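A single protein chain has been omitted; all remaining protein chains appear in their positions.
Then we have chain A:
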């Protein structure tokens, strides 16, 4: 709109333009203000920029940051933490997204395109890798259920399974004994200072114990897993929670080369045959919802 107006004005020309020029001649800054010194030089392309530098951390701030980082570490260690970002700048993803679909595709996707060919070949050290969780493990800890809306109660019990996997998982899922709220056993966050000054740690007479302690911790965690009864899972390195297993079953017939890590749908979203089915379920949820138990 404005562009058009501008063109029109120029086109008309004549007295209008003259009048404008008269105004313009008097109202440019150097006409209004005779002291102004104009330099016609072009501005420097990269002018020196005085970057303000933050002062060093005070002792109190240092403590605050350490506490925050420790807290974050514990959070990320907890059963409720989920992180399955498949999007990276390196893998050719763009920062810009158009629509929710594209946003969703950034998470939890393992496809041939996202796999790094240099590290994807199975090696021994892969068993030490932690598999990122895509859904929180809600079944492992107790909740104060009365403060959750009723539709979430089944989820809190860890009973929110896709119907196919539910039966298979049901037997396995039943945990014996009461659920306990696990407290994080991560109690230290390595600070950069500590990393830089390992000698100090040695001097203080605990450096030698560090390895021993680590080993002990590892042993403890092994024992704990033994008690839980998924020793094999730990040893074989694949953390096959119930839902992953369900996913595997689904995938066999799907024969999809695109493997969604979100097990419940397992790429069915993008499977044309299953597409309408899935959608219908959704609609059911919208309208009736009383059969909330059996959709997904």
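Throughout what follows, a residue touches a chain if its C-beta (ideal position, glycine included) is under 8 Å from a C-beta of that chain, and two chains touch if they have at least 3 such contacts; residues count from 1.
Heads up, the rule we're going with is that contacts and distances are computed from a predicted model.
S.K.: Tell me the UniProt name of the left-out chain, picking from "Large ribosomal subunit protein uL29m", "NADH dehydrogenase [ubiquinone] 1 alpha subcomplex subunit 6", "DNA-directed RNA polymerase III subunit RPC3" or "CTLH domain-containing protein".
M.R.: "DNA-directed RNA polymerase III subunit RPC3"
S.K.: For review purposes, identify every residue of chain A that touches the missing chain, sorted by number.
M.R.: Residues touching the hidden chain, for chain A, are 26-27, 32-33, 35-37, 52, 54, 57, 60-72, 74-76, 78, 80-85, 88-90, 100-101, 103-104, 107, 125, 128-130, 133-136, 138, 141-144, 146-152, 155-156, 160, 162, 178, 180-185, 187-188, 190-192, 194-196, 198, 201, 204-206, 209-211, 213-214, 216-218, 220, 262, 264-265, 282, 285-286, 289-290, 295-296.
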